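Working notes, structure below.
All protein chains but one are shown in place.
By letter and in written order, the chains are A, B and C; residue numbering begins at 1 in each of them.
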Amino acid sequence: MELNRRGFMRLSGAALAASSVGALGFGSSGEALASAVRPYKLARTTETRNTCTYCAVACGILIYSLGDGAKNSKATITHIEGDPDHPVNRGTLCPKGAALLDVVHSPTRVKYPMYRAAGESGFKRVSWDFALDRVAKLMKEDRDKNFIAKNAAGTTVNRWTTTGMLAASASSNETAFVTWKVARSFGMVVFDNQARV
Amino acid sequence: MKTPPGSVSRYTTAARINHWITAACLILLALSGMALFHPSLFFLTGLFGGGAYTRAIHPWFGSVLLVSFGILFIRFVRFNLWNSDDNRWMGKIGRVLANDEENVPEVGRYNAGQKLVFWGMTLLILALFGSGIVIWDVYFAKYTLIGQKRIAAVVHSLAAVGIIGIWIVHVYAALWIKGTISAMMRGSVSAGWSWRHHRKWLRETAGRR
Amino acid sequence: MANLQSLDILRSSASTETPSRIREQPEVAKLIDVSRCIGCKACQAACMEWNDLRPEMEDFTGVYDNPSDLNPSTWTLMRFTEWENEAGNLEWLIRKDGCMHCSDPGCLKACPSPGAIVQYSNGIVDFVSENCIGCGYCVKGCPFNIPRISTADSKAYKCTLCSDRVAVGQAPACAKACPTGAIQFGSKSDMQELAHERIIDLNERGFKQAGLYDPEGVGGTHVMYVLHHADKPQIYANLPDKPHISRLVQLWKGMFKPIALAGLAFTAVAGFFHYVVAGPNEVQPEDEEHGRKALDGKDRA
Partner (left out) sequence: MTNTWQDIKNANVIVVMGGNAAEAHPCGFKWAIEAKVHNKAKLVVVDPRFTRTASVADLYAPIRPGTDIAFLLGVIRYLLENDAIQHEYVRAFTNASLIVKESYGFTDGLFSGWSTDKQDYDRASWAYDVGEDGFAKSDPTFQHPNCVMNLLKAHVARYTPEMVSRICGTPKDAFLQVCALFASTSAPDKALTSMYALGWTQHSVGSQNVRAMAMVQLLLGNIGVAGGGMNALRGHSNIQGLTDIGLLSNLMPGYLTLGRDFDTSFEEYMKTRLFKPQRAGQTSYWQNYKKFFVSFQKSVYGAAATAENDWAYDYLPKLDVPGYDILRAFDMMHNGKINGYICQGFNPLQSFPNKKKIRAALGKLKFLVVMDPLETETAKFFENHGDKNPSDPSKISTEVFMLPTSCFAEEDGSLTNSSRWIQWHWKAAEPPGEAKPDIAIMSGIYSRMKAMYAKDGGAFPDPILNLTWNYTNPDSPGPDEIAKEINGRALQEVKDASGAVTLRAGQLLDGFAQLRDDGSTACGCWIYSGMWTERGNIMARRDATDPREQGLAPNWAFAWPANRRIMYNRASADANGKPWNPKKPLIAWNGSKWDGIDVPDFAPTSNPSAGVSPFIMNQDGLGRLFTLAALREGPFPEHYEPMESPVLNSLHPKVSANPMTRVFPGDRADFGTVDKFPFVATTYRLTEHFHYWTKHAKINAILQPEEFIEIGEVLAKEKGIANGDWVRLSSQRGFVIVKACVTKRLKPMTVDGKQTHTIGFPIHWGFTGSAKKGFGANTLTPFVGDANTETPEFKAFLVNVEKTNPPVA
């Protein structure tokens, strides 16, 4: 107990001494500065030029992905920002564009073909072949049944009005062209896009 | 521990444990507090496992201290009430410091200096705890405004300096007045020590035998 | 500035040393021109995206400010104020709130942890998380109410002015994203000049009190505002009129520290000399004598 008491007295003394020394301006703080700021997160990522998927300002964007395309690495998009060379947006983005990363990696993205049968309360995962075979079969049945080759006046009209389609608004012109070809070759006329809403 | 012959029992075992828990808390608080008070003492955070641990544990020491000191307070408050002897004793403080106690009025269990330490500690602990809660951000940040926190931080550090000062006096007095430490270590003091420093208390103790 | 060698450091928290300033970097600044801000929150989105921050989604509370306040994962925030001017016309004042990167940073002054807050020589005030102890003193030191302590790791967070981007010569994420150029980034002198041009334009458009917000009280800031009503900064969601480090904080973190330590040291030293001069107060044999008698109840005989 005596020892303890002396021990703690010495400690207190040291504290006082340190206090006095500190007050006189001695002290150390240099070590803390050796650490670094956050590393630059785009170092060694792959930069890909793209166009924002939202409005028709069509801002140029730079997509940064991890993975350099080597055989054993799969690219993951880690960051998206504005393309400073683009004459319209000049590197800027709006709050939607600046958050594009979160729509690419949205937890509610569809990853597999899903099918909901009549009366079911939810979807189940199916194969692409199942889905496309079934869609094509349903379409052909409907087309063969309801295709109008000639109207009442006898004019050739070759139209199919009982299956319709809405085309996307963010798909490419190439997608659009293929879609047009496919839909019209079927004779589809109930065919529109999102221009109005 | 039994009181050896020729000694006077001054503190029960419970009281001593109570005191030393309080004392330990105060010291840990002082060390951890000083570590965050002045950059040159930041190295003391090493004692507690680094700055973040020091910051985290300091208020818990304080909470323990509050409880422990609270019990101590209940235990001793009745002996620390101020009376006319204390005024007289204070009048002779010069003689006390000069080790010339013969001409100092007799005092009971505690002299005025000890009572001042007691009340000083009490008030400052309350101030420290009150201000400490306000700046204990982990749990209580949302209950106060920044302006209030700033006041609390200043009050806390002023009070801390005050309490450390009192503590120094308290410890020094124990070292200076030989025979004192055994009161808190063994629970008893010698009859001579009692005669010399707390004559009234000695007589009262004897009277109760 | 990619690392914190003392060469690039102007100031560091809880340090009694001033790093020698060997490498000169231009002082940088972000200029937020409130008069051309549309409140689109692109800056907020870009900040979250670049810094990998995703704060909790909150409820709608009746205003456009989302999240409702700065938090450890929201380092910048648009604050919206519907203000009717003297003529009774509505002005929708939208201010991007966030760290002002003061030249005399209150957070740094208050911080007790060495190197947890640093100011680079380009003026950016940065929090170095691994040195942060989570005490919240920076919160109390800041005149603008900016730093926030995370409940997850008890560390303080705020805007870094994208020090990682600035280090490689890019503008902060918010400034780069800003669609209308309401956020500009460059050397402080260039930003002051740009602000001057904007103020002339605003004066011509009838905003006679337009001006630059670069408050003296904190030594100027590295985030500045062009305000259409610079005479009334508080209408912009309580932007402080004349911000300065609180007197209390100055007291607490200023003279009080050495005085207190000196006071304590003096007390201890005084004790020591008292002991040397007066000597120990020892119990004398006659005391023991009296004491024993008293104990036996004989002293009054």
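Criterion: a residue touches a chain if its C-beta (ideal position, glycine included) is under 8 Å from a C-beta of that chain, and two chains touch if they have at least 3 such contacts.
These figures come from a predicted structure and were not determined experimentally.
Visitor: Considering the full assembly, with which of the depicted chains is the omitted chain in contact?
Guide: Looking at the complete complex, the unshown chain comes into contact with A, C.
Visitor: Spell out the interface residues on subunit A facing the chain that's missing from view.
Guide: Residues touching the hidden chain, for subunit A, are 46, 48-60, 63, 65, 74-77, 80, 85-90, 92-104, 106-123, 128, 131-140, 142-144, 146-147, 149, 151, 153, 155-182, 184-197.
Visitor: Where does subunit C touch the missing chain, residue by residue?
Guide: 35-42, 44-45, 48-49, 54-64, 66-67, 82, 84, 90-92, 94, 179-182, 198, 201, 204-205
We take it that only the chains that are shown with their structure count from here on.
Visitor: State the pair of chains with the top count of C-beta pairs in contact.
Guide: Among the chain pairs, B-C has the highest number of C-beta contacts.
Visitor: How big is the gap, in whole Å, between where the Cα atoms of subunit A centre and where those of subunit B centre?
Guide: Spacing between the chain centres: roughly 64 Å.
Visitor: Provide the list of subunit B residues touching at least two other chains, using ranges where the numbers run on.
Guide: 38-40, 42, 168, 175 - these are the residues of subunit B that touch more than one other chain.
Visitor: By the touch rule stated above, which residues of subunit A touch at least two different other chains?
Guide: Within subunit A, residues 16, 19, 22-23, 25-29 contact more than one other chain.
Visitor: Taking the touch rule as given, give the residues of subunit C at its contact with subunit B in the complex, in rising order.
Guide: Residues 14-16, 112-114, 116, 131-137, 139-140, 145, 149, 151, 154, 246, 248-249, 251-252, 256-257, 260-261, 263-264, 267-268, 271, 274-275, 278-285, 287-292, 294-297, 299-300 of subunit C touch subunit B in their complex.
Visitor: List the residues on subunit C that touch subunit A in their complex, please.
Guide: 1-6, 9, 12, 14-17, 19, 40-42, 44-46, 48-50, 113-116, 118, 126, 128, 130-131, 160, 163-165, 167-168, 173, 176-179, 181, 257-258, 261-262, 264-265, 268
Visitor: What part of subunit B is in contact with subunit C in the complex they form?
Guide: Of all residues in subunit B, those touching subunit C are 6, 8, 35-40, 42, 45, 50-52, 54-56, 97-99, 101, 135, 137-138, 141, 146-147, 149-151, 153-154, 157-158, 161, 164-165, 168-169, 172, 175-179, 190-196, 199, 202-203, 205-207, 209.
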